[in-house]
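Dumping the structure here so I can ask a few things about it.
All protein chains but one are shown in place.
Note that the chains take the letters A and B in the order they are written out, and that residue 1 is the start of every chain.
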């Protein structure tokens, strides 16, 4: 600008997460659109198995993955509001280390917070950086994929549309925990492919309630002991292990704890001491997911 | 050729669609075979979630994707007739812009038609451009993947086998619609991952029947209004949106229209005016899928 060459930041990796599933060609079409625009960029599929429309599950998966993703562009699409006036956005983090692209519906919020917050954000508005829209139902193809590819190519965020105040971005829904009537109320963040049940507490939160603890799921009460590995859980027992994100997961050796305990994502569970008075603390931390 | 150097056309992208699913190693073995022969080519997975043996569903997915795929080789395998005398073919389109490789069973026909028809076609017969066959059940690995890779490397179609008259290629099955007894008979082309129900009509076809219209599914009658986005569909309602291919899709906000209406792919449905006489027109177009 004014004779000074602009520094162009290119990105070699686009990490891609969605609820598109693998039954249809949605993922493949997005890959094709990206490759048409940015043939040098590598696309890493984070997952496309997010439950349809489940923005919260997508946000949690992105937050769990964030620290392992390659610096670059992160394209995330779980977008039940597609076609409405919800904003399409690009959010720069780490002073340009990475850029997250997706709908402004809370999907990106936790991941952005985990890496230190937004250093810049814009609305994806410029039609010349989008595909001609057919219908209004596939912004992944028509808006987000072209944006991710152009950003990988070095197009500046400012070219996409008006700057957004980062404070106006939709925040993530943070699950809360707390002590109630002498029990610890916790929330199920995630049921993984194996049936492990991730809770929104860390090892130290659980330790305050003894070992083993009593877990209440609806009308059912189960004794849960802390175990070092899945294989250390006895047959017929449900154990508590520290999982790969540092949170407490309920697990069954070689089976599904979710199935055994009839637990679904977002369920609220209750933990109690097996005997003795409950802990006095009321401030409870969220562990690494905070 | 008589001293003139032959122009070699290489392709950097192989777009790959199949009904192989992700439970087994079929897709991975095809990728490995391609990479062994053409390590420079990038393979883009369009989808492998086509219902087993469903040539029609594969043809429709390919037609929906076609305009977004990178120029290059398109490898498509939905092949219930593997091991019989159905032909294995390579079809050049756009005077060499792309080459489609797969079984001659109608799978490729719609995509070929959408890009202007075949400019050349050959049968994949030359054994030296195939892998030694083990069994007769996996031509994806033994015939089609090596062909796609060799074509990407610049091997000329003429080297694969005898030229085929394009008119002799198996045509695609085109769903038909028509007016019957004052109602519009339509066919379900596709149920997507979200449960949206794609019909074989465009916006203008539907408009002739008013807004809302009456939809008859077996014994059930449902009132369907045109909506601009999934989110604009009221709770409990089934709406009609223009989907990402330009056709009419029945949808439920945050849920599955297919489940709600008990609709499957290939079902025939009936649309009627809610009141007043039916449209007089009898010639109905197929929209973009024609």
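Of note:
Criterion: contacts are C-beta pairs under 8 Å (C-beta built on N, C-alpha and C of every residue); 3 or more make two chains touch, one makes a residue touch a chain.
As the structure is a computational prediction, the values presented were derived from the model and not from experiment.
The missing chain, though absent from the display, is touched by one residue of B:80, B:96, B:212 or B:254; that residue is B:80. Listed by residue number, the positions of chain B touching the unshown chain are 20-29, 31-33, 35-36, 39, 52-53, 80-84, 134-138, 141-142. Although one chain is not shown, part of chain A still touches it, namely residues 12-13, 15, 17, 22, 42, 44-49, 61, 64-65, 68-70, 190, 192-196, 228-232, 241-246, 249, 253-254, 288.
Rule of thumb we're sticking to: only the chains that are shown with their structure count from here on.
Distance from the chain A centre to the chain B centre is 32 Å, each centre being the mean of its Cα atoms.
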